[in-house]
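Every protein chain but one is kept in place in this view of the complex.
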Amino acid sequence: MQILEIENLSKCFGGLTALNQVNARFEEREIVGIIGPNGAGKTTFINVISGVYPPSSGRIIFDGRDITKLPAHTRCRLGIGRTFQVIHPLQDLNLLQNIMVGSLFGQGNGLREARVKAQEICEFLGLDQLERDTSQLDILEIKKMEMARALATHPKILFLDEIMAGLSADETKEVIETIRTIRDQGITICVVEHVMSVIEELTERVIALDGGRIIAQGQYKEVANNPRVISAYLGEEE
Amino acid sequence: MYATLALSWDMMFRSGQPGLSVAGFFGLGGYAAALSFLYWGVNPLVSIALGCLFSLLVAFILGLVILRIRGLYFSIATMSLSEIFRVIVMNWHRFTGGPSGKALPSAVFNGDSAKIFWLFLVLTLLTVIVSEIFERSRVHFALTSIRNNEIVAKSSGIDVFKYLVVVFALTSALQGMIGGAYAHSYAFISPEGSFNFNFVLLPVTMALFGGIHSTLGPIVGAVILGVVGEYLKLQLPYGHLLVYGVIIVIVILFLPKGIVGTAKERLKRKWATI
Amino acid sequence: MKLKYSTRVLTLILSMLMVAGCATTPAKPTEAPTATPTEAAPIKVGLIAALGDVSGINGQNGALLAEKEINAAGGVLGRPLKVIVVDDEMTPEKGAAAVDKLATVDNVDAFVINSFSGVHMAQIPALKKYGKVTIVTGAASHLCEEAIGEDADWYFHLHSWDYMQGEGQKAAWQAFAEKYPDIMFKSVFMAYEEGAFGTASYQFSQKLFEDIATLSGESFKSAAMGGGDYSAVLEHAKAENPDCFTWVGYAADALPILEQAKSINFAPKFFVGAPPGWPPDFGESPLAEGVIAYEVWADALTEVSDISKSFYDGYVEMFGSGPDNYLAPLVYSAIHILVEGMERAGTIETEALIAALEQTEYKAPTMEVITFSPSKIISHQAPLTPMLTQYQGGKLEVIYPWDRATSELIYPFPAWEGR
Partner (left out) sequence: MELPGVLKQRRNQYALACLFLVVLLILWKPSVLIYGVQRAGLYAAIAIPMALVLGVVGILNIAHGDFMMIGAYLAYWGNVLYGVDPLVAMIPVFVVMFVVGAVTYKTTIKKVLDAPEFSQLLLTFGLAMILEQLANLLWTSQPRKLHVDYASTSATIGPYSFGVFEFANAAIALLILITLVLFLSRTRTGQAALAVGQNPRGARLVGIDVERSYLLLFSLSIAIVSAIGGLFLVRHSIFPLVGGSYTMRSFALIAMAGIGNLPGILYCSLALGVAESLIISFKGYGGWADIVFFAFILLVILIRSYRERLT
């Protein structure tokens, strides 16, 4: 079944078109990868879907409901969860509290429930010493914390924006496993990644963006061999 | 009194929004309380509550408009609002008494300063309680998240705008309440007295001095600065405000997180070393 | 663990509040010291003034001068006099706290209050609570009089109420009209500062001047309040071409308003200013020539009165220069009146002292004989007749009332050209 459908989505910043007539569909329990060179519009794509920016035109239909005009927090409560490319710990809250925020507001839990829920998620992700300040966490823990906060909102679809960046090979492997487990719980996953090996290993379907347009879509192998994708990446390297 | 203002300012500032409308709502509440007492003979204590409600209402409506603004621009916007209130009150001669203000026939409790003190203590306690409720409920999580990163807050399901409006209205209501009590304790209200910029600068100074984002900090700041101020005045009838300024500068240079903030950090470090 | 911590915090806050409360709640008045006065125990008078402002400093100096003179002459009732000064910081709550402090901590026998109206309003509830003899040398707002009410027989007001100032001024103008029949005084334009002081002055003048002249006016933002642009007001005044232009503002407005008047070439026949005090360097400006001021004190009085001269000389000797404004002689007079009253009553008992003060006939350095009589509401008001003074040759000369006059009126206001 379809969970998310995007129709003709465009987003302009002043004179700059960051997204241009994007159409995409996400099935339930799917793991989708989004690739593309820097400035291709990947993060904007997530920002528009999660409601950080209103779209310039187009429609977003989530779970059979038009959410184009809804504010970000409502979308979150409906079940769109996300992490951020640049890490954003809430530095004045400790590790557990950071995760509780998701549960408190995304799911509307009370403090006690939220605490229990957050602890469960931490256990699942392998986070411990939950009273630590965020400044004491290492990069893996922060990434996990961001994921945990998104998970705590009880999403139906989860957008992970470059979650592997800065992780070692072993750590990456661990996170990939975790993502699979999350999917197995019935959550659609959309990963934005630079690391191609991750995309290859993890995703079932890939969307390639360049200049705000979808240039290719399909299995990783097809997309990776698509000449437009290759030239987009090569163009970037020049 | 200043403790309450300092605390109420800090409660708003916990969301990261530095409001400068303390004096505005202080004055508004004062006028609402004084005038309702004067014209409709409302019981003074009830009229203080009315002042509180009036500020709540006005802040709520204005909050809907101005809480789209952030940071320093928010400061200016709230300051402008304060000034606009003042000018309106000053020019509305028939109702507010214009620049001369209005005298009330008698102070609350007939000017018994012990009772007035208890009144203020109760109001301060009320503010402390509200602040503590904030600190221990989801509001704390919401405000801290908004302050730290608004986009993360939004994406985690926090209705940022709703929280800001509610907190703005509530803190303004507290300021209005104190304004009402102030008007009644001196049986007098005037634009220059009530919309005085001192009611912004001093509470903010106290909150920052004591330490922000907590209940304890602003209270400690207000108490210490209040006591220091009085002591200095006894010692130096002339230059006491100068020394006061020097103290503020020195504290900021050496205790940048305020007294309570620094103390907390020291304690933490001690704990860590043990 | 977490809960415990926060409860502890809360208890801490509470206890701190209590401590703070004890520090600020006035202790119960201690009656011991005054109940059995020893020979040497001084009689204490509490003075509240704005020490951050020149008016307060002058008031304080006047009080200190009076204190010195009285103690040199043997004190009061055989006891020394002590003036205790507390700063009101020009804020209502500090002004009110000062009353509490003087009444309870210092246990003063009487108050002299030199605060501004806004601050004084806040002091009134506290003053009523203590009911000690109080002489007030500041606070002109009629709202203060309303707040005091008619029952306060311990309250003596040694400063005109705002509505009285106009009366004196009107009397002065009428006297002028009689003496100089060719003077035109038919239309007045009043520029008043937009605060309480200016607005009240204008409102009361409006009623008073009805039968002798047409009065119109407009407010401006005083430089003291962050304003200082008088262009529009002056333009409007010029358009009306009044016989007399009066501005009611603060000392900071004095010279700039003249400069702007000159630059738009507005020179009415009378150029009158009514600030509470003039800037010290005002007379030195060539623009000041011919400006008329309502004053209670002028240094020139020393030429016609020995009392004024002895006050002035004493002041200069003690502080190095003459008084900057009328509050020095006023507070000086207040202390003397109080002490004379105590001597007359033979006691500092409130009721006897009030009765004695009612008999006051004090020859003040302002050349006024001060007596107390009922005003609109209160029962003890000292009517002060404002003098009409004029800047002539860089000096403030008295031109009315006739018995104090040191010079003749220059009429009309000299043209701007050449200065």
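Labels A, B and C are assigned to the chains in the order they are written; within every chain, residues are numbered from 1.
Assume a contact is a pair of C-beta atoms (placed from the backbone, for glycine too) under 8 Å apart; a residue touches a chain by one contact, two chains touch by 3 or more.
Since the structure is predicted, the reported quantities are computational estimates derived from the model, not experimental observations.
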{"item": "Of C:231, C:310, C:347 or C:373, the one touching the omitted chain in the full complex", "value": "C:231"}
{"item": "Touch list for subunit B against the chain that is not drawn", "value": "13, 18, 65-66, 68-70, 72-73, 75-77, 79-81, 83-84, 86-88, 90-91, 197, 201, 204-205, 208-209, 212, 238-239, 241-242, 244-249, 252-253, 256-257"}
{"item": "Sites on subunit C contacted by the missing partner chain, in the whole complex", "value": "52-54, 57, 194, 218-221, 223-226, 228-229, 231-233, 235-236, 250-256, 258-260, 262-265, 279-282, 284-287, 324, 416"}
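Just so we're on the same page, only the chains that are shown with their structure count from here on.
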{"item": "Contact-richer chain pair [A-B vs B-C]", "value": "B-C"}
{"item": "Chain centroid nearest the full-protein CA centroid", "value": "B"}
{"item": "Euclidean distance of C-alpha centroids - subunit A vs subunit C, Å", "value": "72"}
{"item": "Length of the line joining the C-alpha centres of subunit B and subunit C, rounded to whole Å", "value": "33"}
{"item": "Junction residues of subunit C - those touching two or more other chains", "value": "none"}
{"item": "Where subunit B touches two or more other chains, by residue", "value": "none"}
{"item": "Subunit C residues touching subunit B - in the complex, by the definition given at the top", "value": "6, 9-10, 12-14, 16-17, 19-21, 23-26, 51-52, 85, 87, 89, 91-93, 96, 100, 118, 121-122, 124-126, 128-129, 141, 143-144, 146-147, 194-196, 198-200"}
{"item": "Subunit B-facing residues of subunit A, complex", "value": "50-52, 71-74, 76-77, 81-82, 84, 88-93, 97, 100-102, 104-108, 110-111, 149-150, 153"}
{"item": "Residue ranges of subunit B touching subunit C (in the complex, touch as defined)", "value": "1, 3, 90, 97-104, 106-107, 110-114, 117, 121, 124-125, 128, 132, 135-136, 182, 185-188, 190, 192-193, 196, 198, 215-216, 219-220, 223, 226-227, 230, 233, 237-238, 240-241"}
